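Structure incoming, see below.
Apart from one protein chain that is not included, each protein chain of the complex appears where it belongs.
Labels for the chains are A, B and C, by order of writing; each one numbers its residues from 1.
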Amino acid sequence: MVVLFAVGLYIVLTSQNLLKKIIGLNIMETSVFGLIVTSGMVDGGSPPLLGRGLEAPYASPVTHALVLTGIVVALSVTALALVLIVRVKRECGSIELDELLEPEE
Amino acid sequence: MRSALALVLVVVLAALMMAGVSQLPPPGEADQAVHRHVAANYLADGVEEGGTGNRVTAVLLDYRALDTYGEVVVIFAALIAVLLVRSAGGPRTQPPPRRVPVSPVVDQVIRLMTPFIALFALFMIIEGHVLPGGGFQGGVVLGALMILLSLALGPDRLRGALHTGALFWLRAVAPLAFTVSALAGLGLVGWWFALPEPGWMREFALVLLELAIGFGGAAALTGFFLSLEEDIHR
Amino acid sequence: MSAAVHLLPLSVVLPITAGVLAPALFHRRHNACSWWAITAAALTLATTLTLVSEALDGGLVRYPVGGWPAPYGIELVFDGLGILMGSAAGLLTLLILIASRAFVQTEATPQRHSLFHGLVLINLGGMNGFLAASDLFNLFVFMEVFSISAYALVALARGPVAALAALKYLIVGAVSSMLVLLAIALLHAQTGSLNMSDIGDRLAAAQAPAAAGLALGCLVVGFLVKAAVFPLHFWLPDAHASAPSPVSALLSGLVVKMGIVGLIRTRMLFAEADIFSLVALDLLLVWLGVAAIVIGAVLAMIQRELKLMLAYSTVTNMGYIALGLGLATPAAVGGALAHMGFHALIKTGLFLSAGALVLSTGLSRIDDLRGLAQRMPVSSAALTLALLAVAGLPPTAGFVGKWQIALGALEAGQPWLIAVVMSGALLTLAWAIRIINSLYFLPPARGQVLTADEAPLSIRAPILMLGLVAMVGGLAGAMVLEWIEPLSFRILEAGHGH
Partner (left out) sequence: MVTELFDLRPVLAPLVSALCALGIVLLGHHERWRIALSLAAAVVKFALVWSMLPATLSGTVFVFNAGEILPGLPFAFRVDALGMFFALVSSTLWVLTTIYAIAYMRGSHALRRFFGFFALCISTTVAIAFAENLLTLFIFYELLTLCTYPLVIHSGTLKARRAGRRYLAYTLSGGAALLAGMALLYHLTGSLSLSQPGLVDPATPPKTLLILFVLLIGGFAVKAAVMPLHAWLPSAMVAPTPVSALLHAVAVVKAGSFGLLRVIYNVFGVNLLASLGYTAVLAVIAALTIIVASLMALRQDVIKLRLAWSTISQLSYIVLAACLLTPLAALAAVIHIANQAFAKITLFFVAGAIEKRTGKTRVSELDGLGQIMPWTMGACTIACLSFMGVPLLAGFITKWYLSAGALAAGMPIYVAVMMLSALLNATYWLPIIYRAYFKPCPDPSLSREEPEILLLGPILACAAYVVLLGIGAQAPAMPFALAESAVNFAFGLELSRP
């Protein structure tokens, strides 16, 4: 999980292309979600479904709920980022950071 | 030079995190903190209080209803943000895009599969509180279906089919449904976001919420796709 | 448990529902939408104020959501921070909405009005929720609510600059959110619960100091980014300068303060757990504060654009607040909290009046705005009042915070900090005078005659009110400070009488 987080962060920091930055961001997000879910896992445990004849030990439902919400949040941020990238592409012609920064400096 | 600096920073951070994470209780053991405390309580409550088999849905919609409310608001905010931020409107500069060249085979398969996918999505949403599944997952499947359809039939026909006014209401259905149920909770049980007493009322409320979240999610996904698609071709 | 308790979730749900309904109801009738938004904001303010009166005499207002008690369900708590920042958020969002009636016409195309108002209301709901959250994950969710609306609002303005600035803000914001989420994961893995005070009690039992340390580190860095404290502030100037003025007022005045609120919540959590002493954290805050004050002021001085100067001045004032918190003496923390409230007020006045000038002249560089006072007397007067306040002259609202932090520095035995506080004030005054100079005393440059006419009443009324309140705010200093007294003590000991 940690390695994944580090890789994602590295991409976000160094990549020139805005799209790659967003992909890096997503990698980081998945690594955090991975950590949350695994922390709630139980060896040989069954999904927390009562009344279906599955017995304890159950995996912790709280972590699953957290991840669900987290994924939705990550999705929305990424969607907004993509739309912004499309807008930058249309209005500046390119999404390479170094080209973009020239005209401004 | 910049990348070297970034590399050093990331390596240092990774080392720190490794030290931190390694101290965590090893995953997989049944008796460590995560399970004992809050989770155990949710599990122990069992069917009679939670009213649902799927404890995850119980946690989502009952114990931590505010989180899910926040989440639904986030999705909605992202949707209207996308609409707000989209590059300026104005007429299409290029001619209407010819459809993405989809081979007839794929086209037929999509048309064939549509009803089944829709059914499966609905099943996931409705049965969410018993079997694994639930509002969001169902919503995503439904959204994916919409995108497939627009690929097959071409976005304009899809967009035409949904009257713009209705589109807005459809998008707002999820947060509104939640607010209504929260108010209902206040009215009936005396606390915001509380679910009515167990029994058929709670089942009904849960299904209602799941449906709302499902359609809200689907509307959001289609909204994202349509505006992106429209921008790219503009 | 009087009925007023039920108002707490209302203060969160009401603005959000109004925000959600706005695009649906009004995507055709545009100006009706702004009235809808203004009424919704006014109602939220009323709810918050009743809550404030309830909290002032009744102490903490607790609300278990959905009926489930604390560690299992989510609990909303309305404490000192809620009083201070909740009322500020409600009042200022209302004023910003009133002022934005004129701004939005020019900035956004008609059909986007309803979207703009929707997002602003959702932002307000998100902030109210963030202030009341005492559950860590709930804090994160509401943080995302108001962050996403903030990212979008920055990108409202046309043109590539705004889009790029919004994207930069988004990426940095998303990274900081991920850090916070990582910290939540770590804390949850160790203690199993998400309620902050509950985590605090159980953290010691978990005997995992390195993991707790890492969680603290992630939380602090995450919130420092959101609060734009010095080294992590680079996203702020572009975002605030390119955003339309009411949005930058919202951002500088309120959203940035939420980062500080997050920092306070983290400090309270870890102080309660007291696994390791927080001296390192305080020292970090002090040094970051000092750096922010000096560098923010210096950068503000060399700017040519009016709104960029105001953006850098936000960095300076955030530095003051961080410094006050870092000193961790009752006076300093009281000063920091007072400054949070007062600075929100002043900065909104500053950005709105500056926006009024930029809106009617279309020019944003200081040299182009020369001699504008004759053409736009009211907005220039409001801007001058707000500038004097941000510089922290005695009777103004800005003075209270600086005075208390200087006293706190003495109490903490660091007299050299007073020099920093004073130099910050002097540098701010330097660039403030530069603006006033060009507005009032310099003849229009290159003889171009400024044809700008005075801003419409819907802008002039709020900015004049903000200017006057900022100018005289200092006189209410004693009252506000003793209002905050219990809160600063609670923050310091993270009082076990939670």
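Please note the rule applied: contacts are C-beta pairs under 8 Å (C-beta built on N, C-alpha and C of every residue); 3 or more make two chains touch, one makes a residue touch a chain.
Predicted model only: the values in this text are computed from it and were never measured.
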{"item": "Visible contact partners (per top-of-document touch definition) of the missing chain", "value": "C"}
{"item": "Touch criterion as defined above, residue of C:V161, C:L284 or C:I418 at the omitted chain", "value": "C:I418"}
{"item": "Residue in contact with the excluded chain [from C:W35, C:Y440 or C:F489]", "value": "C:Y440"}
{"item": "Touching residue (missing chain; options C:L56, C:A205, C:I302 or C:L426)", "value": "C:L426"}
{"item": "Sites on chain C contacted by the missing partner chain, in the whole complex", "value": "388, 393-395, 400, 403-404, 406-407, 410-411, 415, 418-419, 422-423, 425-426, 429, 433, 437, 440-443, 474-475, 477-478, 481-482"}
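One rule holds in what follows: only the chains that are shown with their structure count from here on.
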{"item": "Comparison of B-C and A-C (more C-beta pairs in contact)", "value": "B-C"}
{"item": "Euclidean distance of C-alpha centroids - chain A vs chain B, Å", "value": "15"}
{"item": "Between chain B and chain C, centroid-to-centroid distance (C-alpha), Å", "value": "30"}
{"item": "Set of chain A residues in contact with two or more other chains", "value": "5, 9, 35, 39, 62-63, 69, 73, 76-77, 80, 84, 87, 91"}
{"item": "In chain C, residues with contacts to at least two other chains", "value": "137, 141, 144, 148, 151-152, 155, 163, 166, 182, 188-189, 194"}
{"item": "Sites on chain A touched by chain C in the complex", "value": "5, 9, 12, 18, 21-22, 25, 28-29, 32, 35-36, 39, 62-63, 66, 69-70, 73, 76-77, 80-81, 84-85, 87-88, 91-92, 100, 104"}
{"item": "Footprint of chain C on chain B - complex, ascending", "value": "16-17, 19-25, 33-39, 41-42, 62-67, 69-71, 73-74, 76-78, 80-85, 88-89, 164-165, 168-169, 171-172, 175-176, 179, 182, 185-186, 189-195"}
{"item": "Interface residues, chain B side, partner chain A - complex", "value": "2-3, 6-7, 9-11, 13-14, 17-18, 21, 24, 27-30, 34-35, 38-39, 42-43, 46-47, 50, 53-56, 58-60, 64, 67-68, 70-71, 74-75, 77-79, 81-82, 85-87, 130-132, 134, 136, 217, 220, 224, 227-228, 231-232, 234"}
